[in-house]
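Note that this complex is displayed minus one protein chain, with the remaining chains in position.
Note that the chains are named A and B in the order they appear, and that numbering of residues resets to 1 at the start of each chain.
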Amino acid sequence: MSIGQSMHDLIRRLFPINRSLTGKGFRKSLEIIKEYVSGLEIKHIESGEKCFDWTVPDEWDVEEAYLEEVDSGKRIVDFRNNNLHLVGYSIPVDVVLNFEELDKHLHYREDLPDAIPYVTSYYNPYWGFCLSYNQYKNLDRNKKYRAVIKSRLFRGVLNYGEIIIKGKTDKEIFFSTYLCHPSMANNELSGPVMAAFLANYVKERKDNKYTYRFIFIPETIGSICYISKNLENMKKNIVAGFVLTCCGDEGKFSYVPSRYGDTIADKVALNLLKYELDEFKEYSFLDRGSDERQYCSPGVDLPVCSVMRSKYGTFKEYHTSLDNLDFVTPKGLEETFEFYKKVINILENNDICVSNILCEPQMGKRGLYNTISHMGRTGSVKLMMDFIAYADGRNDLIDIANILNCSAYNLLEIKNILLKNNLIEKSDV
Amino acid sequence: MSIGQSMHDLIRRLFPINRSLTGKGFRKSLEIIKEYVSGLEIKHIESGEKCFDWTVPDEWDVEEAYLEEVDSGKRIVDFRNNNLHLVGYSIPVDVVLNFEELDKHLHYREDLPDAIPYVTSYYNPYWGFCLSYNQYKNLDRNKKYRAVIKSRLFRGVLNYGEIIIKGKTDKEIFFSTYLCHPSMANNELSGPVMAAFLANYVKERKDNKYTYRFIFIPETIGSICYISKNLENMKKNIVAGFVLTCCGDEGKFSYVPSRYGDTIADKVALNLLKYELDEFKEYSFLDRGSDERQYCSPGVDLPVCSVMRSKYGTFKEYHTSLDNLDFVTPKGLEETFEFYKKVINILENNDICVSNILCEPQMGKRGLYNTISHMGRTGSVKLMMDFIAYADGRNDLIDIANILNCSAYNLLEIKNILLKNNLIEKSDV
Partner (left out) sequence: MSIGQSMHDLIRRLFPINRSLTGKGFRKSLEIIKEYVSGLEIKHIESGEKCFDWTVPDEWDVEEAYLEEVDSGKRIVDFRNNNLHLVGYSIPVDVVLNFEELDKHLHYREDLPDAIPYVTSYYNPYWGFCLSYNQYKNLDRNKKYRAVIKSRLFRGVLNYGEIIIKGKTDKEIFFSTYLCHPSMANNELSGPVMAAFLANYVKERKDNKYTYRFIFIPETIGSICYISKNLENMKKNIVAGFVLTCCGDEGKFSYVPSRYGDTIADKVALNLLKYELDEFKEYSFLDRGSDERQYCSPGVDLPVCSVMRSKYGTFKEYHTSLDNLDFVTPKGLEETFEFYKKVINILENNDICVSNILCEPQMGKRGLYNTISHMGRTGSVKLMMDFIAYADGRNDLIDIANILNCSAYNLLEIKNILLKNNLIEKSDV
């Protein structure tokens, strides 16, 4: 089975669970992921704890929630059918209302008449239901309705998952993804599933130079809490980081840079986006919208950017029931997975190399004129000579690739041949 | 009455006076301006004094000047009717000439047949008359003419006006304008009148951080003299300066940068020109033509640029009698005045601010989601979050505005809200 299909299967398994910032669904999802990623630790922070400017919210639990027509007893919407029907963090209620009163608690999208929208109210106590506009417009304006939400908000915990895969150095590559969305597939189950499969890829990879940190958090409050617990270590060790989100559809790759777009994470992302893809969409940091908001905030200043497919907020299915198991595909997932594998391989090999020889080396006596069968003789020899020309201690692998107008991934083989033939050496070890 | 109309009225009052580098007309004009700007000091430097490579010229005074046909006694041109008729700094003469001899002393513009051109000969002893081409071509080539110029060149003084408005610091914002042109309105009465009204605006402004220096000088020799007397203080204190000229017509705003275009003056000018106006014309320092030639010369190196309307030399009315009270308008004057008010307000508020909080602040608990009524909720919250994201100690207000692709003026309110809520603080105080 293709890796894309395996990822899609995991999304399918996680899809029905009701997740939110906190609660059973989040924990259950972590446990399922842990089945795939051994070594994943499930951690928590207690409700009420202060993290920078924020306070960890109460845990939220839902037993049942529905809306019914009082006369007929007909269920209008039921949380059991689709967890998007309930506004996230709804407070408990059991009340009979006329339509006018009820209307203030109903959410729909007139522009997407079949979609149930995704709505939350984490920090402002409120209750509400979400339904399709088609259903909404057919509600009888003269009936009475009973709204029942058996939810609990209580001092519990906020959970998150973390796995740290040790490499030769303490310097880290960081991947952050969020698991707090209920039944939606691209935004957001594609991110956690991508993180899970990348973690396994890293574990299987031989001789990692870097240590890898993967975290599965609730968005915003999760990254704020995580940073507040780990800032010193993160600042000390993280070399490059990525927010994994919206990575399962087949849309064009999209890139949101770090605050100044000048980190190693941006550098590797941009080289691969430019030279490995036919096209991609480059956003500004002003378009940011996920946890890079925290990682790249002043004083935190982590080298984190985001490469995704169709960016959150730009596709019509976003934050509705249309973001479903059809919207993400094995093909989309696998392409994104391949991209991040290249990211990892470039980062692991992004050495500054220096030529070992003054003037050009004599390639002929080393039999290096047609070593690489899949390139024409001119191609590979020219790449080798150009690589050596810029192996002057000023450039890492990505710098050289940028000068040579090619993907750094394309140069990995060249670099290894040159190293093996002792024509260059790493200057940073 | 609108401020534009008040400015136009002052131009109207100053218009008829015969001004030159030196003399009664310059002094009288300064005295009239002093009626509007209390505290303006009228200073002088004596003829013959050395200022760098230059010598202060003799004072020039004109009692009367005319040209008449000898036969008929008909006055051809009379200085009394329009002071442009007399070449500036003409030496005294009383002579009868045939047309051929006279012709060497006549100036007209064949391309602008109704206009009397503005001509001077400050450093080369000469006399001459200026008249319209229509009048010139009708002169009888067979008559004799008498040219009478009762002028005096004598060791007197070169005057200039200066007002220094103290702020909290000795650091200065500098405005320089020139008053040496006779009856022309845009180039140049708009500049001194703009300076006068800006000086009053500054005086009325509360809590100025900066000290403001306004000077009213004769062009070139005036700035050279002024610099020679004040260089040390100017270099020590001036943070940003502007040459005020050609600011009363309704043409497109124009910008002449400082020598390298990299001073605070350029920075504030460019941000406002880009984001507060639909369009503007950007010139090169190679197009300079007024006192920035001196302020930006090597070794002087003051941070001075110029924002004007139609640039000197680019409009057909320039240096002719067509540059009259119709060419400058209350609307044009007021628009330029508003621009410079913004320049002042940005400079006064161009602090480097730093975020007080790690990660994003929780705006909801501060009620900051719809504070600014004239912006949509998204708009103002997004601007606040973006402002904070770049409040990292690297950027002043204008830098942040440039990153956010907006006018720094637009961010003043945002900055004040963030300061008041203690979300940012000034790092440079």
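Quick note on the criterion: a residue touches a chain if its C-beta (ideal position, glycine included) is under 8 Å from a C-beta of that chain, and two chains touch if they have at least 3 such contacts.
These figures come from a predicted structure and were not determined experimentally.
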**Report entry** Touching residue (missing chain; options B:R109, B:R259 or B:R309)
**Finding:** B:R259
Query - Selected from A:G4, A:G156, A:P330 or A:P361 as touching the chain missing from the view - result: A:P361
Report summary line: Residues on chain B facing the left-out chain by the touch rule are 51-54, 123-124, 220, 223-224, 227-228, 231, 259, 285-286, 293-294, 296-301
Query raised in the report: When the complex is taken as a whole, what residues of chain A touch the one chain not shown?
Result: 354-355, 357-362, 364-365, 385-386, 388-393, 403-405
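Please note the rule applied: only the chains that are shown with their structure count from here on.
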Requested in this report: Fit chain A to chain B on CA atoms, both being copies of the same sequence, and give the resulting rotation angle in degrees, nearest 5.
Outcome: 120
